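Let's look at chain A:
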Amino acid sequence: MTLWISGYILLLVKFGLVLGCLLFLAAYLVWAERKLLARLQIRYGPNRAGKFGLLQPIADAVKMITKEDIIPAEADQSIFLLAPTVVAATALLMFAVVPFGESLAIMGQRIPLVITDLNVGLLFIFALSSLGVYGVALGGWASNSKYSLLGGIRGAAQMISYELALGLSLVPVVMLAGSFSLVDIVNAQSGYPYILVQPVSFAVFFISAMAESKRIPFDLPEAENELGAGYHTEYSGMRFGLFFIGEYVHIQVLGALTAVFFLGGWHGPFLPPFVWLLVKMIFIALVMIWIRGTLPRLRYDQLMALGWKVLVPVSLVNIIVTGAVILMVG
Partner candidate 1 sequence: MPTLTIDSRQISVPGNTKVIDAAERLGIMIPRFCYHPALGAVGACRVCAVNVKEGPMTGIQMSCMLDAGDGMVISTHDKDAVDFRMAVIEWLMMNHPHDCPVCDEGGHCLLQDMTVSGGHGMRRYPGPKRTHQDQYLGPLVQHEMNRCIQCYRCVRYYREYTGYKDLGVLGIGSRVYFGRTGDGRLESPFAGNLIDICPTGVFTDKPARFKGRKWDFERAATVCTHCSLGCSTITSSRYREIIRQEAGISPDTNDCFICDRGRYGFGYANLPDRPRQYRVNGNPCSRQTAWAKALDLLDTTANTNNPSTVALLVSARCTLETLVTAKHLCHRKGWHGPVWDAPSGNDIKSRNALDALAPELVATMKDVRESDFILAIGTDPVNEAPVLTLALRQAQRNGAHITVIDPRPVSLPFDFEHLPTSPEEMGDQLAAIVCAALGGTDLSHLSPAGKAFYDDLVLRNAAATVPDEIVVALKKSRHPVIVCGTHMVNEDLPVLAGECARMINQPERSAGLFYVLPGANGFGAAMFTETHTNAGLLLDKIKSNDIKTLIAIEPEGCAHVHSSPAMAGILKSLDCLLVMDYLESPLSRAADVFIPTATVFESGGIFINQNGTGRSMQPLYMGGTPIFQTGRTGPPPRLFESDIPGAEHVPAWLPLADWMGLSLSPDNSKRRLEILKYTIENEPWLSALPISGDTGETGIKLRIPNRRLNEFASLPHTRNNAGNSNSPEISLYTVEQTFGTELLSSGSPALDEVIPQIRAAMHPADAEFLNLADGENLTLVLDENHELPCNVKIETDMAQGFIFIPRRPDLPWPVPGFAPIPLHPDQIRREKGDLR
Partner candidate 2 sequence: MLPADLKKNLQTKIATVSHPRELVVDVLFDIQMHYGHLTDEAIHEAAELCGMAPVEVEELATFYTFTFREPVGKYVIHVCDSVVCWMNGYQTIREYLCSKLNINMGETTPDGLFTLIPVCCIGYCDRSPAILVNRKVHGSLTPAKLDQLIEKIKMENPAHVE
Partner candidate 3 sequence: MSNKYPQILFQNRKPDRIATMAEYKESGGYQALADALSNRSPAQVQEEILDAVLLGRGGAAFPAGRKLETVAEDAPHPRYVVCNADEMEPGTFKDRVLIHADPHMLIEGMILTGYAVNADKGIVFIRPEYEGAAKILEREIRFAEKEGLLGENILGSGYTFFIDVHRSGGRYICGEVTAQLNALEGRRPNPRKPPPYPTQKGLWGQPTISHNVETLCCFPHILRNGARWFRDLALTETGAGTKIFSISGKVNRPGCYELPMGVRLSEIIEVHAGGMVEGSTFKACLPGGASTGFLTPDFYDIEMDFDTLRKKGHRLGTGAIMVFDQKTCLTAATVNLLEFFARESCGWCTPCREGLPYIKHLLTLIENGQGSEDMIPTIKKMSAQLWNSYCAFAPGAVAPVESLLVYFEGEVREHIKLGRCLLGD
Partner candidate 4 sequence: MTEIQQKNISILTAITAIGQGFATTFKHLFRKPITEQYPEEKRELPARSRARIVLTRDPDGRERCVACYLCSAVCPVSCISMQSAEKPDGRRYAAWFRINFGRCIYCGLCEEACPTSAIQLTPDFENCRRDILTLVYEKEDLQVDHGGKDAAYNFYEYAGVATDEGPKGSHEKESPPVNVRSNMP
C-alpha cells in the first residue's frame, strides 16, 4: 500500500522534475538558439533583458501569456484550440521513456531514473511522434487559412515520409541491443556507443529527426517567406507558445534519443549520468542550431526526394548489412 503510494509520489516527483527541466530547458534553448544564431550571423542576439539577454525567455513567456488569444472567425474553433496542445503534449510525453541514468537507491528503494521503462519504449516513441502530426495537420486545417492549410499538409506529408526512415534507421540499433526498451539499449552501449558501429544509421536518424522536428533545413511546413508561418499562421499568444514549446521540447527529445540510441545515453566517465545525458542532448541541440545557421531550406521536391530516394534505401541497405554482419559475427 505504502509502496503503492510512494510509487505514485515518486512518479509525480519525477513528472514534476522532468517537466520543469524540459520547459526550463526549452525556454533557454530558445535563448541559446537566438544567441548562437546571432553570433553565427555576426550579430548580438537578445541582449536587453538581463545580462546577455538571459531574462529574455522570461520576458517571452510573459509576453506570450499576456498576449491576446485570437481565434479567427472562420476557424473550426474546438480543433483550433486543441491542435497546439496535441503538439506540445506528444513532444512532452516522449520523454516518459528516456532514461537519465542507472536506478537510484534511496531509503532502500530502487528508483529507476526513467519515468517509465517500457519494454516497447521505442515503439512508444514512434507512436507519439506519429501522433504529433495530428497537431500540425489539425492546426493547419482548423485555421481555415490557405497558408495554414498548406503548412499543415506539408507538415503531415513530411512527417509521414521521414517517420519511415527514422524507424528503419533504428532497426540496426534494436538488432544490436536486442530490445525495444530504451533502458536496455542504453545499457547495451555501456562498452561503446553505437555511433561507432552504426554511423550510417546515426546519419539517417539525425537527418530524419531534424525533419521530424521541422527544423531548418526542413522547415517547409512553416516556411516564412512562402506561407507566412505555415500551420501556425493564425495562432497567437500562448497557443502559439504551445507550438513553440512543442518544437523546442522536440529538439530536446531528439537530442536525448540520439544520445540514447547512438551516443551511449547517460554513459560517460567522471560526470554523473544525467549530466552526461544533458551534455549530449545540448550538444546535439547546438549542432542543430549550427545547421540552422548554415544551411538554406530545401525545396519541397528535394525534401521528398531525400526522404524517399536516399534515406529509406540507405537504411534498408544498412539493415541488411547489419543483419549480415551480426549473422557472420554470431
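The candidate set was assembled so that all candidates are chains of the complex that A comes from, given by their letters.
Observations on the structure shown:
The working rule: contacts are C-beta pairs under 8 Å (C-beta built on N, C-alpha and C of every residue); 3 or more make two chains touch, one makes a residue touch a chain; residues count from 1.
Only a predicted model underlies this, so the values are computations on that prediction, with no experimental measurement involved.
Every option in 1, 2, 3 or 4 belongs to this complex, yet chain A touches just one of them, candidate 4. Against candidate 4, the residues of chain A that register as touching in their complex are 36, 38-44, 290-291, 293-295.
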